[in-house]
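Have a look at the structure that comes next, please.
Note that this complex is displayed minus one protein chain, with the remaining chains in position.
Per-chain numbering from 1; labels A and B assigned in written order.
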Amino acid sequence: MTARSLLTDRRDSVTARPWRRPGRTALGPATRFAYRIAAAVFALVLWQVAVVSGLVSNAAVATPTDIVQEAAPLLATPAFGAALFDTITSWAEGLLVSLVVAIPVGLALGTSDLAYRVSRFTIDFLRTIPPVALIPVALLLYGATPKMAFALIVFGSVWPVLLQAMYGVHQVDPAMWDVARAYGLRRLDRLRFLILPSAAPFVATGVRLAATISLLLAIGAELIGGAPGIGAAITLQQQNGDIPKMWVYVVVSAVLGVVLNLALIGLERRVLKWHSAQRSVVAA
Amino acid sequence: MAKANIVGDPLIETAAQSSRPILEISDLSKTYRVGDEHNQVLVGISLQVSRGEFVCIVGPSGAGKSTLLRCIAGLLAPSSGTILLDAQPVHDPPPKLAVVFQDYSRSLMPWMSVASNVMLPLRSRGYARSEQVRRADEALAAVGLTAARSRYPWQLSGGMQQRVAIARALAYEPEAMLMDEPFASVDAQTRSDLEDLILRVRDTFGMTVLLVTHDIDESVYLADRVFVMGGSPTSVSEQITVDLPSPRDQVSTKLLPRFSELRAHVMTLIREDRVNRGV
Partner (left out) sequence: MAFSATVRGRGLSHRLLSVLAEVALPVIAIALWWVLSANSTSLYFPPLSKIMAAFQRIWLFGHFDSDAVPSLENLAVGLLIATAVGVAVGMLLGLLPILSDAVLPTVEFLRAVPGVALLPAALLLLGIGPEMKISLIAYGTVWPVLLNTVDGVRGVDPVAVEVGASYRLRRPDRLFRIILPAASPQIVAGMRSALSIGITVIIFSEMVGSTDGIGFQILSAQRNFAVADMWAGIVMLGVLGYVLNIGFRGLENRLLRWHRGMRNSAGS
């Protein structure tokens, strides 16, 4: 097949949209941003109208305007700060421990074919158990304490990291293993130059997945199990019948998820930049 | 094989019809807008194709041949100029035109069997299912793939896949077939077989064929007329009538001195064009 120049691809590239004739120019970033804001506003208006009109009962759902009104004073209270702190610390501790356990184990399992085959069935089975089902067990063992949340988070978060680490090791080009052996690379060097650069992006994805799961489990442990934190605050406000305050906490939990995810993406980018730089050094 | 079987009316050539070209392109230009840049690919292209003719469009890679083909096929809007197919202006893909794409593996649907792929265009024609099956089987027979009708495209070799694409175009019963570098991705042996296949198909069904290629030998071997593209922006450098005898043969035709002359002529044009463009 003839090699086509970059110019050719640009000239002849016609990405046919299913219904439109090609040739349209893309929207500028300002317009896109405006559309996005408009979509969000539209959604909020829909929400407001649904509750105000009675379509959705206001004994269960608060309007966006009420939520905003309640949010300002609530966010300043010590109770809120404590709940936020509790949730974040549970999340961070649980996530960290699960990473410390799962990454080395996952890398090791990925490297050894035998170990992988032996453990595959067990891992597959254990990871399908939804961690929420273990809330009663954790409650029995630890009561409605942060420890309960911690145990739950660790159990739930190890699996994605483990699997992603194993998968990442499997992505190493088989030819590279031969190269490593031919040059008699030591174990440690193999880890540094072969395994880590290849597995790093996958492990990063696993970390983000685990982070999401950790947050979900933290809030779940708090809401169902009663550990202190945002989840417990939601239950409390619901029991007090203060629906707007309850929804403030619900929105905060979502915002927390988004913020943590974005932070991790930023972190991932920075760490991986260093790694891909190293990878290109190895390849050269 | 009976001529009148699959293709319909156009074969009954009235005096009026045979005098007017089936395809008329006048002063076609195409400019792409990429951000703020304007990239004019084609300029002032005018050409005419008569009914039943086999026309090759040849030029170096990146000359915009595919762009031209897409405009004719109604998949791309030209910036200026007109395209008339059977005296009708082309805005959308015309029903009398079938396209065979270069990348056969992407143009055949992997979730459908070969027969279903060939039947796909017939759905919009309003035929009953039994009729669709019949026409598809005829088209497959014409390209020699009856045995493969229940298999899947990805189970077939490249050459066979392209034959399926040709069968699909045939089943559509077009008056004209556009082919976008259809044999570029197959090996040389398969390419010869496919070239002869398309010549046979043209002879059997009396179809007009417009084939885009960068392979000079192929263009001279197949065509009644060759349009050589060149310049920047691209236009038609020259139109060459290929006065080689029919039917063509991979060995004897290519041994003729006239073949070498024509070939050399086209190659010279392309070479000159490359020098002029400074590539």
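We take it that a contact is a pair of C-beta atoms (placed from the backbone, for glycine too) under 8 Å apart; a residue touches a chain by one contact, two chains touch by 3 or more.
Just so you know, these numbers come straight off a predicted model, no measurement behind them.
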Candidate in contact with the missing chain, chosen from A:R117, A:R181 or A:R270: A:R117
Touching the absent chain when the full complex is considered, from B:Y172, B:F205, B:F227 or B:F259: B:Y172
Option from A:V100, A:I129 or A:A263 whose C-beta touches the chain left out: A:I129
Listed residues A:I67, A:L95, A:A180 or A:I219, member touching the removed chain: A:I219
Missing-partner contacts on chain B, residue numbers: 73-75, 92-93, 95, 97-99, 101, 103, 106-107, 109-112, 120-121, 123-124, 152, 154-155, 168, 172
Absent-chain interface as seen on chain A, which is shown: 14-19, 27, 32, 35-36, 38-40, 43, 56-57, 59-61, 114, 117-122, 124-126, 128-137, 139-141, 215-216, 219-220, 223-224, 230-231, 234-235, 238, 243, 246-247, 249-251, 253-255, 257-258, 261
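Basically, only the chains that are shown with their structure count from here on.
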Between chain A and chain B, centroid-to-centroid distance (C-alpha), Å: 51
